[in-house]
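The complex is shown incomplete by one protein chain, all other protein chains being positioned as in the whole.
For clarity, chains are labelled A, B and C in written order, and residue numbers in each chain start from 1.
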Amino acid sequence: MKNTFGTAVTLTLFGESHGEGIGCVLDGLAPGMEVDEKVISRALDKRRPAGAISTGRREPDEFRILSGVLNGRATGTPLCILIPNVAQRSSDYAQNRAYRPGHADFTADMKYHGFQDVRGGGHFSGRITAPLVAAGAILRAALEKKGIVIGSHIAAIHGVKDAPFSGSDEELKALENASFPTLSPEAGEKMQEEILFAKQKGDSVGGILETVVKGMPAGVGEPWFDTVEGLLSHAIFSIPAVKGISFGRGFDFACLFGSEANDAFVNEGGEIRTRTNHNGGINGGITNGMPLVFRTVIKPTPTISAEQDTVDGKTLEAVRLSSGGRHDPCIVHRALIVQESVTALVLFDALTARFGTDWFGGK
Amino acid sequence: MKNTFGTAVTLTLFGESHGEGIGCVLDGLAPGMEVDEKVISRALDKRRPAGAISTGRREPDEFRILSGVLNGRATGTPLCILIPNVAQRSSDYAQNRAYRPGHADFTADMKYHGFQDVRGGGHFSGRITAPLVAAGAILRAALEKKGIVIGSHIAAIHGVKDAPFSGSDEELKALENASFPTLSPEAGEKMQEEILFAKQKGDSVGGILETVVKGMPAGVGEPWFDTVEGLLSHAIFSIPAVKGISFGRGFDFACLFGSEANDAFVNEGGEIRTRTNHNGGINGGITNGMPLVFRTVIKPTPTISAEQDTVDGKTLEAVRLSSGGRHDPCIVHRALIVQESVTALVLFDALTARFGTDWFGGK
Amino acid sequence: MKNTFGTAVTLTLFGESHGEGIGCVLDGLAPGMEVDEKVISRALDKRRPAGAISTGRREPDEFRILSGVLNGRATGTPLCILIPNVAQRSSDYAQNRAYRPGHADFTADMKYHGFQDVRGGGHFSGRITAPLVAAGAILRAALEKKGIVIGSHIAAIHGVKDAPFSGSDEELKALENASFPTLSPEAGEKMQEEILFAKQKGDSVGGILETVVKGMPAGVGEPWFDTVEGLLSHAIFSIPAVKGISFGRGFDFACLFGSEANDAFVNEGGEIRTRTNHNGGINGGITNGMPLVFRTVIKPTPTISAEQDTVDGKTLEAVRLSSGGRHDPCIVHRALIVQESVTALVLFDALTARFGTDWFGGK
Partner (left out) sequence: MKNTFGTAVTLTLFGESHGEGIGCVLDGLAPGMEVDEKVISRALDKRRPAGAISTGRREPDEFRILSGVLNGRATGTPLCILIPNVAQRSSDYAQNRAYRPGHADFTADMKYHGFQDVRGGGHFSGRITAPLVAAGAILRAALEKKGIVIGSHIAAIHGVKDAPFSGSDEELKALENASFPTLSPEAGEKMQEEILFAKQKGDSVGGILETVVKGMPAGVGEPWFDTVEGLLSHAIFSIPAVKGISFGRGFDFACLFGSEANDAFVNEGGEIRTRTNHNGGINGGITNGMPLVFRTVIKPTPTISAEQDTVDGKTLEAVRLSSGGRHDPCIVHRALIVQESVTALVLFDALTARFGTDWFGGK
């Protein structure tokens, strides 16, 4: 289904970096759900590059809701968001017929036979995550009304690790308002130094994001194929540069005994919970009511200033490529809001399928 | 879509561990594709427990193809495979109303309200992977006719690591025929010792599987949502106990510079390739013609003999649980063929969508 | 998606007329729904040929539920029904490489390149409707518990028309128990005479079925694409020989004024209803709470004894074909239960999507 995700609720993305505009259609919303443009703007602000650690390209990301909203509430019909493109500097990319290493230039040629829009990465551009974030902001607000809260921290940048994430309400609140969301301010400082160091070298760095979702009802997800892990990972890998995802203890499970990996069930005042949460809130593909916990790895931004070997897409001859445009030395901190937005989309869809199309509604 | 995966080609799983039988329906096959029952049997043999490192439960896994095959070839209509259940020992599980930690007993109750079949794990049982492997064997044979070869090794068990995987044809051949597929025989020995040690303790261990797919055409996959990483991970998380997946350098990307992470393009005799393969054969969600490389982490088998704290699902009272049945101290080696089968399903579906319904056919 | 229908609830059909068996997988049932084998048997009996007006081929249609049911209730996991084939008389069809006019022999060759099973129509056989009816019986019982009742009459056979259908409870009850469900016994007699006349001539006749669904909640369906008319028609055209469907006044609308076609809304004791029901219970693709009413046309059975011109599929030479096997001179009366079963499937799916996966459940 290509550029559409979801079953009960679907998101369809469209647009190219240097075309007329980018946007999305969000279908299947519960009628009466609140749609607050300020909430959307705030989410888009978080995705926007800021400060010395980000690209110099500054898009205003002004969006227009073309349909599906009336008097601040979802009508229940398709909601289309359009973000016109304004800051195109095509000359930055005009010469780029050399396949940029780590980018989709070559694979796009193999798929689209050269008919694709290559300017600014075209439909592969990270800019396409802006409408995804706008849509996610709407869904996330509805999830919060149901007591389902999403929070994330930058778990690592280029080997520098943040403090462990307990997922407490205090931590979530602090992260929500942080400009560079780490739990340890010192680690955050050090991470930003790594980013600036890479920038000075004309290089880039990657890192790890960790997301927690609190308040998910137990019993959501399927045993085969549409497991919660499967649904989340399906969508999460759309975030450019994500190359891995793990749940709960993740790859550490490879070093544990079963007796260390299992989460004992306990009765806490009539509610069944687990004493630990090694499995990240999911057993057998289905939520168990504990916080969902997962980590993703974001590879270093492929665009770097340093010269690289590659091949020219027209002549197929070897060339040396050096990118002179404005680039992010790291996108981990900018990907954080995208990851939360994708998470909101996946869970909103699964909950709507489970509880019906009015569950999130204002009825 | 619950227990169905795929768009152009779909696999639907059914059955419970202690019901009348388990099976699957595979739809969308190219008419005329070979279906060799011996190939299916061989794949099922690989999944079957064997030796001291596996469970004592021995199912013969005798399957019957109920439809969709005539004279050893796919008709193109739905192919149904049925594996009757014969070795049920329900008494092993009869008392199990205590929620087994790490299992889906509790989440199944939350989803199915107690109406599910709990005997032997019911529809959550690892046995359901048998029809998946049978289906995968058919698809894999067709992929191989197109020059697309899948191979895997046990990359780690409980901290013991295998030698690095080059993915050479020799390695793939050796792994294909190995009873415990590691590249380093010494590492394999040590891993099996870890498994036996865990077994003696009444405990279990997990590990890491690494899969390589060679020969995939470039240009398969989508930039958003239906990325190759997204499609593979969606399905792979159905393998019981998988808790993480990563592509190429995976979580190591978090420690690399962009200049170390990018793969330089080179022209090798008119064919564009990458000098390295850090990105695991995928750029921007689309295959680049290099080998697909991914790793999964398999958590330790949740069933252990050691006593554990938990809650009784009927009384909601705290109880101590000790599993007396026959169990696998490790399922990593048995999950290997399942992982390859799921991989075959995902790629076969994507290729059929890309090149049409006759591409794999015998026409 | 080929042989699968539905989104929240899916039905997948498999099998060939002269293969090992035919069946289906029904997924997405609400846990705890009753599954009564007697109800299924009763529905299958209605589909089975009986008396002089039907084919001499008599299959027992003994079914086995392989999964998804425990203690007479749906577990919520996939329910597989298998109907083994026993009454194959392949010699009836062995010589049939001449393309039978009106059948799918030629189109199957174009699609499956000759690899399909041609015996008895293979996967195109009307026998495949047996598992559909079995599945529909389960769904229909659940609909009835929610007050949603489906009934049908034979509206016409070869030009002989039944009395008009009011859809009253008395009519529905009478039709439910009738062996040849017409409202007018005289019309029923005359229709059967038409069938017998055609049989004597070695010919066949078609007719019209009319179905009513009472008790559907208002507000189900979508304005575009997934209209109730669109969903029903999508599935209904799978019934072999259906060549048309219309809702409410159907093709008569072409002769009406708007003032005659509109249904005035009235407030009946606080409930909004329409005074007439020309629109067949659907406005703008969405149910309005009035009875759904639709008609289908079933073409004459294509298999006839009279000699016909055709082409041999192997030699491509002109041949004369005369079918000597056992055939139905009319399938309208046998298609009735199939139409009701398909209707149950479509509505059950739409209601589950609307109200969530537990709505039909026994919780």
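The working rule: a residue touches a chain if its C-beta (ideal position, glycine included) is under 8 Å from a C-beta of that chain, and two chains touch if they have at least 3 such contacts.
Computed from a predicted structure; not experimentally measured.
Summary of contacts with the chain left out: across B:T77, B:S152 or B:S323, the touching residue is B:T77. Considering B:A8, B:L79, B:I138 or B:L321, the position touching the chain not shown turns out to be B:A8 (whole complex). Taking the complete complex into account, residues 1-5, 7, 13, 99, 101-104, 106-108, 110-111, 123-124, 128, 156-159, 198, 201, 203-208, 217-227, 229-231, 233-238, 240, 242-251, 253-267, 270, 272, 274-275, 279-280, 282-289, 297-304, 306, 308-311, 316-318 of chain C touch the chain not shown. Although one chain is not drawn, its touching partners on chain B can still be listed: residues 7-8, 77, 223, 353-357, 359. Take chain A: the residues that touch the chain left off the picture are 1-4, 7, 10, 12-16, 19-23, 25, 27-28, 31-32, 64-68, 70, 73-80, 82, 111-117, 122-123, 358, 361-363.
One rule holds in what follows: only the chains that are shown with their structure count from here on.
For the pair chain B and chain C, the distance between mean C-alpha positions equals 39 Å. Residue positions of chain A touching 2 or more other chains: 7, 223.
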